[in-house]
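Omission of a single protein chain aside, the complex is shown with its protein chains in their original locations.
Letters A and B mark the chains in the order given here, with residues in each chain numbered from 1 onward.
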Amino acid sequence: MARRITFMQAINEALAQEMERDETVVVFGEDNAGGAGAPGEDDAWGGVMGVTKGLYGKYPGRVLDTPISESAFVGAAAGAAASGLRPVAELMFVDFFGVCMDQIYNQAAKFRYMFGGKAVTPMVIRTMFGAGIRAAAQHSQSLYPIFTHIPGLKVVVPSNPYDAKGLMIASIRDDDPVIFFENKVLYSVEGDVPEESYEIPLGEAEYVREGDDVTIVAIGRMVSMAEQAADALEDEGVECEIVDPRTTSPLDEEAIYESVENTGRLVVVDESNPRCSLASDIAALVAQNCFDHLKAAPRMVTAPHTPPPFSPALEDLYVPDPERVAAAVRETLGTSDRARA
Amino acid sequence: MTEVASPQELSKEDLLDAYRTMRTIREFEERLHTEFATGEIPGFVHLYAGEEAIATGVISHLGADDYVASTHRGHGHAIAKGCDVKGMMKEIYGKAEGLCHGKGGSMHIADLDKGMLGANGIVGGGPPLVCGAGLSAKVRGTNQVAVSFTGDGGSNQGTTLESMNLASVWNLPVVFVIENNGYAEATSTNFSVKGIDIAKRADGFGIPGVTVDGHDFFAVHEAAGEAIRRAREGGGPSLIECKVNRYFGHFEGDAQTYRAENEVENLRCEKDCLDNFRRRVASAGLIDEGELDRIDEEVKQLINEAVEEAKAAPDPKADDLLTDVYVSY
Partner (left out) sequence: MSTVQITRLSMPKWGLSMTEGTVVQWLVEEGTILEQGDEVIEVESEKINNAVESPAPGVLRRQVAKEGDVVPVGGLLGVIADAEVPDSEIDAFVEEFEATFVPEEEEAAGPEPEKVEIGGKSIQYLKMGESDATPLVLIHGFGGDINIWVFNQETLSTERPVYALDLPGHGGSVKDVGSGDLDSFAGIVAGFLDAMGIEKAHLAGHSMGGAVAAAIAIQHPERVASVTLIASAGLGEEINSDYIEGFIAANRRREMKRVLGTLFANPDLVTRQLVNDVLAYKRLDGVDEALRAVADSLFPDGKQANVLDISRIQAPVLVIWGDKDEVVPASHAQNASSGAKVETIENAGHSVQMEAAGKVNRLISGFLDEAES
C-alpha cells in the first residue's frame, strides 16, 4: 500500500528491500556505514546526506565505509560485480567522477564488450547531482550527459519518490552497470510510494502530463519546473505534454517522437550545461526523426555554459526555472504563428 | 637474493606443470615476436618473455575459482590461469573465435570462467578490481583469493596505492604482485621510483611486503604461497615485489635504445627463468632433462597449431560490431 515518503526514504527503502531479498547486494561508500572506527555511535551518518542510514544496523557485513579513495572503491565495485556481487557504491557528488572515471568508463562499462559478451557487471553507482544548495562549482554539476555518452553504461535520473524506488530496484537487479543520479534538492520531496518492492523498467519514459500543443521533455528535478510552467501556460490556454525520460541511457526515443508527432513542438529542459547535453541530443534526434511534424524549431532550456556559481544571486539564475520554460514554450508557439502567417 | 627456496617442496607433477606453463608462455611470446614482424598481427602487443616465473610461481597456488587481474603485458598471466592458448592466439589475431570474439585483443584477454578478470590497457587498472573480487569472496563466505599483477609503472598509480590501503582497511583476501622489470615503457625505475624498494611501501599500509627474484620460480612460488595462504586464512592482503627483466621492448617495434648494449643478451644468458628452473631440478635429481625436452617439443607443436589456426580463422562479422555492449538495452 502506498504512503507518502520522501525521495531519500524511497531510495533507502529500495536499498533495504533489495539487501533483504538478495544477499549479494552490498552497499559501500564514504560514511555509508556511518563513520566506522569513530568513538561515537554506529550508523551515525549513512552517507553525507543520510541516504543509507539504518542499513548498517540491519546488514552490518554488507554496508561498508570506505577511505576517501574513489578510484579504489568504485573499481572495487566493478571487480565485485564481475565476481558475483551486486554492489551499490556511492560516489558522493558526481563532481568527484574525475578521480575515478577510469574505473567507470574504461573498466565497468567495457568489460562486457572487451570480453566478448562473457562478463556481467551488475553494479550501481549512486551519485548526487544538481545545483540549488549553494554548494558551488565542484558540488553542483549535472553531469549525466557525460555518462550517457558512454556505451556500456545505463544512466538513471529519477524525478520523484515513486520512480526513485522503482528505478533503484530495477537498477540493482539489472545486469549492466548503472549510474543512478540523485538530485540533492529532491531528497526532501514527498510522494506516494508503495511499501512493496516494484520495478520501473529502465528505458521507459513517463508522460507526466498529456497535452496537444507543446512537448516538454524534462529530466530529473526539471520535471517539476516543467509542471509549474505547464500550470501557468494552462491559464493561457496552452496544453503542454510533459515527457520525463526517467533514464537517459537507454533513452525512450519513441515516447518523445510519439509526443512530438502529435504536438509539433519541442522544448527540452535539462539542468546540465548546453553543449553536448541531453537537451542538444534530444533536440537533434527530434530534428532528424520528426522534422516533417515540427511546426517550430526545438528549443533548449539549460544551465548556461558556465560552472555553477556560489552566490545565491547567481545560482538562482543558473538553474532553469518555470519562467524560462514557459518563455521557451511561448517562443515555439510564436514562431509557428509567424510561420503560418 | 640467494636461492633459498627449494624445488624439493614441489611434487614432480607440480614441477612438470610449472615448467610446461613457463615454456608455453615463452614459446607463445617468442612466436608472437616473430609473427608480429610479418605485419599480420593488428595493433600492438606487449610481450611477457623473461617474466614467466612470476605468473607461473604465483598462479600455481590458485584454483580455477580464484581471481587474477592482469596488465597490458598479460599473456603470461592468462596462460598460467588456464586460458585456452589457441583462443588467446585467435584473439590476438582479431578473429571471431578468439577468447573475446575479437572484441578485446591482446590487451583485454579475459576469461571470467577461469577467474581471469582481464588483461588491462590501463596501467594500474587491476588493483581496484581485485579489491572487489576479494570483497566478493569475503561477503559470500568463500575462501577465494584475488591477485593483481602490476608493473613498476603501475606501482606509482594512485589506484594501486589506494587499493593497497582499501584492501588493508577491509582486510581483504588479496595479493598485490608488483612485476618490477625496470622500465615503465622507456622510463627506468631508477628515475621513477624514488626512496625505498616498492615492497617497503607495504609498511605504509600495514601489510606484509617482500621482494623476491622474479627470475627464480621457486622464490616466487614460496613467497606467493605464504601470501596466498595468509589471504585465504583471513590474514588480509600482502605485497610481493618481483625484480625481473623483460626480453622484448615495451611493445613490439620498440627499438629499446634506452637499454644498455647487450643488456638483454646478458640477461638471457645469466638470468633466464627457464634455464634456472632446468638447472635446479636437474641438479636436485628430480626430473630427467629428456622429460623437459619432450615438453618443449609438445609446446612448440601447440603454438605452431595455435598460430596456423589463428591465421586461418574467420574474422568477426559486421553484425558483431553492435553486440555484447549490454546484457539488455
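Please note the rule applied: a contact is a pair of C-beta atoms (placed from the backbone, for glycine too) under 8 Å apart; a residue touches a chain by one contact, two chains touch by 3 or more.
Treat the numbers as computed from the prediction; the structure is a model and nothing was measured.
The chain that is not displayed touches the following shown chains in the complete assembly: A. Contact with the omitted chain, checked across A:G50, A:P194, A:P250 or A:P307, is made by A:P194. Among the residues A:E23, A:D175 or A:E204, only A:E204 touches the chain that is left out of the figure. In the full complex, chain A makes contact with the omitted chain through residues 1-2, 162, 166, 194, 196-201, 204, 206-207, 210, 258.
Simple rule for what comes next: only the chains that are shown with their structure count from here on.
Separation between the centroids of chain A and chain B, computed from CA atoms only, is 40 Å. Within the complex, the chain A residues that touch chain B are 24, 26, 61-62, 64, 66-67, 69, 71-85, 87, 102-103, 106-107, 110-120, 151-152, 154, 174-176, 203, 250. Residues of chain B touching chain A in their complex: 67, 69, 98-104, 108, 110-113, 117-118, 120-122, 125, 127-137, 139-140, 146, 158-159, 162-163, 165-166, 169-170, 323-329.
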